[in-house]
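With one protein chain withheld, the remaining protein chains of the complex are depicted in position.
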Amino acid sequence: MPREREQRDQPSGVRVSGKATPGNYFEDLVVGRELIHATPRTITEGDAAVYLSLTSSRYPLFCDAEFARSLGFERELVNDLLVFHVVFGNTVPDISLNALANLGYADLRYGAPVYPGDTITSTSTVIGAREASSGTQGITWVRTRGTNQRGDEVMSYVRWVLVNKRDPESPSGFDDVPVTPERVAVSDLVVPEGLDLSRFEPAVTGGRWWWEDYEPGERIHHIEGVTVEEAEHQMAARLYQNTARAHFNAHALKDQPPFHRRVIYGGHVISVARALSFNGLEHVLRILAWNGGTHANPTFAGDTIFAWSDVLERIDLGRDDAAALRLRLVAVKNNDPATEEQAFRVTDDNGRERYDSNVVLDLDYTVLVPRRPRG
Amino acid sequence: MPREREQRDQPSGVRVSGKATPGNYFEDLVVGRELIHATPRTITEGDAAVYLSLTSSRYPLFCDAEFARSLGFERELVNDLLVFHVVFGNTVPDISLNALANLGYADLRYGAPVYPGDTITSTSTVIGAREASSGTQGITWVRTRGTNQRGDEVMSYVRWVLVNKRDPESPSGFDDVPVTPERVAVSDLVVPEGLDLSRFEPAVTGGRWWWEDYEPGERIHHIEGVTVEEAEHQMAARLYQNTARAHFNAHALKDQPPFHRRVIYGGHVISVARALSFNGLEHVLRILAWNGGTHANPTFAGDTIFAWSDVLERIDLGRDDAAALRLRLVAVKNNDPATEEQAFRVTDDNGRERYDSNVVLDLDYTVLVPRRPRG
Partner (left out) sequence: MPREREQRDQPSGVRVSGKATPGNYFEDLVVGRELIHATPRTITEGDAAVYLSLTSSRYPLFCDAEFARSLGFERELVNDLLVFHVVFGNTVPDISLNALANLGYADLRYGAPVYPGDTITSTSTVIGAREASSGTQGITWVRTRGTNQRGDEVMSYVRWVLVNKRDPESPSGFDDVPVTPERVAVSDLVVPEGLDLSRFEPAVTGGRWWWEDYEPGERIHHIEGVTVEEAEHQMAARLYQNTARAHFNAHALKDQPPFHRRVIYGGHVISVARALSFNGLEHVLRILAWNGGTHANPTFAGDTIFAWSDVLERIDLGRDDAAALRLRLVAVKNNDPATEEQAFRVTDDNGRERYDSNVVLDLDYTVLVPRRPRG
């Protein structure tokens, strides 16, 4: 825990300066505080290639420039999740360097498409803070926005994190829990401007299923599983300039309960699960929103990740060519839910409901899907 | 084996859909069937960089834009093998998701150069199918083509794979073995249009040997060896959107004979061996053809790969500035053939000839090489 990592006495003649920042603590993140996060990032086709090599995403809007152009885009887009990770990564030094856990996400909406070459800046506003009864930590809520070099919002979301206090002895008095919507309002779903599906070619995705084919209550097992290596999740988190100790510093972590080892960046699990989800959701164009999301359990190097999707809702967007699907994307480790018994929520000995210990992701999100062409 | 992985009963209220595809089985791949493979791919300079970081290829046509321009190209080309891997990767969901082994390649020819930014589409025709006597599997032959966004063919090849049957009980009656040429016809070798070697600068490659210097019967040991890590071969296969379970799913594979672990994508071994081959073949410009190729034995993470080349044939292309060499590229694991005893083919106890167990690749291919400049 960072506050225990005070710098020791140094050899005589050396003055240790405080120029390196240990990151913000719970007390620093006062409701209403605005943060402009450092190191805006130009996302290039190089980043897209590294992302692909770490995830094997096959959704064609992000890897087929001709397909993207045929739908009215300038060229292939930067993967929606790569955009999220870069925006998120830039918040880490200010928000979550001293975080103990990423507790959840809400009201995440995508805006303007991001193209290779765009430069993304992240800013956040603290919208809630509640000290835990223990006094050693608290929950901080932030609304984070990513904007491109023209000032267009490319995404916006709320997340809440468990953050260490600087001073466990002094109560902060913070007790301000914001209201977050249970789902992103349909009116907040942004269909990319100029989208034109008249030339949508099903052979490009290889899928056979249109929006009308997906039924609420339906579960799609995505069949395959992917084992994640230490080098892979580290490269992913580094690509996003996410410097959180939990992913990188085996020396410090070996003495740190409860895991005593590196934990995979939860966002990498989202990327892997979303890439797996292509098998069965081929026509999905892009993500419009995350309604909510939880990293249900930690994932470690050597774990094999599987995924399924539950169809939650079909959402009409008032257009003939495309509509939205609300899905639950669940990632599971070291058990193939398509062929082996796998619970989702279980009741523990104390009668409390929690996620099964193999479940590592529960993401409620909304995607854009072509409607079945007429005639 | 996929057919044993039927989806189990699900919790009440959840309807498991069949929208995710388990891939084609032997019976699905009827001779004459045409397949347009999904997710065409824009190959970028990002992909080239990831490829380089995984292989250390030094052939300058693929990493030196100025050299490429000096020979009449627009800029540096996408590495010939990266093109192959992308074309191949796109065939996996349709051809080899249920394949047990990649048995061989034939008649592979390169066509139009691929530049960063080009978008490659893969299509295949089933040209042969023969059920095995066991009835549980069969061999399928396909001719695969890669074309760019202008419709130019960038490569074409035949491969054959051992594929599981969907229904081992019902004989398919398939018994159709195609004729494949023992070597690519000289008239099918495509020298890139506009190639002009008048400004070829030997210092760029650092090599001293021209086409005339290579003698059939000569063996070149490429000296160095490279150890392959799990993260590396997974990243390579993912970069090519090759989703074959054998490379990724340690959870499923641990119970699966005969290896009980992840197998390195055989194409990655080709990439590594070809990169090693630069030492001794520096002036080689690009690959024109594969006459035949076999993944002689599997390779696993932790193995160290060495390579040698045998010069098989000098081929005159009717031009003064360049000609072709037919080479055999052999990759060996965990034994340095330059300094340690290493057999190539051995006779086993049953009197059958097979590859030595260290040999992992036997690739008969043809490359384009500058001729010694006159006076």
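Letters A and B mark the chains in the order given here, with residues in each chain numbered from 1 onward.
One rule holds for everything that comes next: contacts are C-beta pairs under 8 Å (C-beta built on N, C-alpha and C of every residue); 3 or more make two chains touch, one makes a residue touch a chain.
Everything numeric in this text was worked out from a predicted model, so none of it was measured.
Considering the full assembly, B:53 is the residue among B:53, B:170 or B:357 that touches the omitted chain.
Check B:18, B:181, B:206 or B:373 against the missing chain and you find that the one touching it is B:206.
Take chain A: the residues that touch the chain left off the picture are 5-8, 10-11, 13-17, 19-22, 36-42, 44-47, 49-50, 93-94, 117, 119, 149, 229-232, 234-239, 241-243, 245, 248-252, 262.
By the touch definition given at the top, chain B reaches the unshown chain through residues 44-50, 52-56, 58, 60, 63-67, 76, 116, 203-207, 209, 213-215, 217-227, 229-232, 235, 279-282, 302, 304, 306, 310, 334-336, 338-341, 344.
Quick note on the criterion: only the chains that are shown with their structure count from here on.
Our note on geometry: chain A versus chain B, Cα centroid distance of 35 Å, whole angstroms.
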